[in-house]
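One structure coming up, written as C-alpha cells, with questions to follow.
One protein chain is absent from this view; the other protein chains keep their places.
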Amino acid sequence: MENLEFRFTAQPVKPAAGAALCGVVGSGNLEILIRPGDEADACTVVVKTSARGFGKIWEAVIAEFASRHPVGGTRIAINDMGATPAVVSLRLGQALGDYTGGAQ
Amino acid sequence: MNTPVHTSLVLRHSYFEATARSRVAQVLDAGSFREFLPPEVAQPSPHLAILDIPGAFDDGVIIGSAALDGKPVLVIAQEGQFMGGAVGEIHGAKIVGLLRRAALEKPAAVIFMVDSGGVRLHEANAGLIAISEIMRAVLDARAAGVPVLALVGGSCGAFGGMGIVSRLCSAIIMSEEGRLALSGPEVIETVAGVEEFDSKDRALVWRVTGGKHRYLTGDCAELVEDDAAGFRQGAIDVLAGRTEPLPSSTVLRAEQERLSSRRQRFAGMRDGLEVWAALGVPDPGQVSLIDRDSLVALKKGLPA
Partner (left out) sequence: MNAPHSPGAWDTRRQGRMRRIERAASLGVARQVPASRIGELLEAVIEPGDRVCLEGNNQKQADFLSEALADCNPERLHDLHMVQSVLALPSHVDLFERGIASKLDFSFSGPQGSRLARLVQDRQIEIGAIHTYLELFGRYFVDLTPNVCLIAAQSADAAGNLYTGPNTEDTPAIVEATAFKGGIVIAQVNELVDKLPRVDVPADWVDFYVLAPRPNYIEPLFTRDPAQITDVQVLMAMMALKGIYAEYGVKRLNHGIGFDTAAIELLLPTYATELGLKGKICTHWALNPHPTLIPAIESGCVESIHSFGSEVGMENYIAARSDVFFTGADGSMRSNRAFSQTAGLYACDMFIGSTLQIDLAGNSSTATLGRITGFGGAPNMGSDPHGRRHASPAWLKAGREAGGPDAIRGRKLVMQMVETFREHMAPVFVEELDAWKLKESMSMDLPPIMIYGDDVTHIVTEEGIANLLLCRTPEEREQAIRGVAGFTPVGMARDRKMVEQLRQRGIIRRAEDLGIDPRRANRDLLAARSVKDLVRWSGGLYAPPARFRNW
C-alpha cells in the first residue's frame, strides 16, 4: 500500500449537507470521502492505494480535477484498489456532485 | 414501441449489482435512512492496514435506522464488493452493536442485507469471534421480540458463517440470483475434487445453492425478483402481521426433527433437479428457466 498526500489551491465550494461518500473499495475501484476542510481556498487529499509507484499520476489527476472544479474548503480521503485514472476522474466528479447536491 | 416487459427491464434497479448504500436507499422508505458510525467518523480496519491492504471507511458494512412502509426498522447492509463482504473485527462489531440496540429499542424489525462469503480470513480469530457474536446477537434480538429478516440477493450470497447467521434469522428473502450455503463451491471442489462438485458449472452451483432451490425446499420464505422493489415488497409482506415467536425448545426440537428427516429423505442426491423431482415438481428441468411468478405458483401446487 502507498500513502500519498497532496494539497491544491482551488475555488471554494459549499457542501449541501456534511460529508459525501462515493464508490466502493473493490478491485479496479476506489471510494472517495469528501468532507468540509479547514482552508477555504484549498483542498487537502489523502490517498491510500494498493498500487505502488503511481504517485505522479495521482498528483496529475487530482491537480487537473482541482483546476477544473471548485473544491476549495474540502478534505478528500481516498481508499483505492487499483483504479485507473479514468475511474478516478469519474468518481471524483461523482463525489463532488454528491457533496454539492448537484448544484455544481 | 417498447412492451411493458422491455420498459420494466430498463427501469429495474438490479439488487444484485447495486452497492450496499444504494440497496439501503432503494429498499427502505425514501430519505428515511440515518447512518450510525458514518464513514466520516469511522476508521478502516487496523488488521488490513498491518497487511498493507487498503481498508474501507465503513469496513464494508453500513448500519443505521430507517423506516419500511412507515414502520421504524434498524438496518444492516454488507458491501459484497469489498473483501467479498467478509466479516472482520470492526465490520462484525458494527453488526453486533446494531443488533444489541435492536434488542433494547425493539423496532418493527431488523433488515439484514447479507452479502458475504463469511469470515474475513485476513483477520483470523477476530473475524471468527465476530461471527459467533453476531449469531448470539441475532438470537438475542429475536428473543426480545424483534424479527430479524435476512435479504440474500448479492453477488457473494450468504456463505460460511454468514450462511449460518442467515438461517438463524426469523426469515430469509431471496432472489434467484442469491445463494445460500455453508462451504463455498470452490472450497468444496478444492477439498473434495471436481467429480464431487464442479464449481465452474454455474448452473449446477445455482441449482444447489441458489434462490429458486432454497425457495422450493422451504429454506427461504419468499422468492423475489432481482430488483430493489422486489426485496422491499418481500420484506413488507413477510413482516405484515408477524409476531416474533418466543424462543421455545419444543419448536427447536421439532425443527431439528424436520431437518433430520429431510436429510434422510434426500440422502445421496447430488443436484437440485433430483430434489425437485422428489418434491413432486412435474418438470424439474424447467425450474431454472421459468420466471419468479411461475415458480411461486408452481410451489403452491406442490404436495405438502
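Note that the chains are named A and B in the order they appear, and that numbering of residues resets to 1 at the start of each chain.
One rule holds for everything that comes next: a contact is a pair of C-beta atoms (placed from the backbone, for glycine too) under 8 Å apart; a residue touches a chain by one contact, two chains touch by 3 or more.
Since the model is a prediction, treat every value here as computed from it, not as a measurement.
Checked against the hidden chain, the listed residues B:Trp206, B:Phe231 or B:Trp276 yield one contact partner: B:Trp206. Contacts to the hidden chain, counted on chain A, fall at residues 51, 54, 57, 60-61, 64, 84-87, 89-90, 93-94, 97, 102. In the full complex, chain B makes contact with the omitted chain through residues 1-2, 5-6, 9-10, 13-14, 16-17, 176-177, 201-203, 205-206, 210, 288-289.
The definition used in the following text is that only the chains that are shown with their structure count from here on.
Between the Cα centres of chain A and chain B there is a gap of 33 Å.
Of all residues in chain B, only 19, 21, 38-40, 44, 49, 52-58, 60, 79, 81-82 touch chain A in the complex they form.
Of all residues in chain A, those touching chain B in their complex are 1, 18-19, 21, 24-26, 29, 31, 33, 35, 48-50, 77, 79-81.
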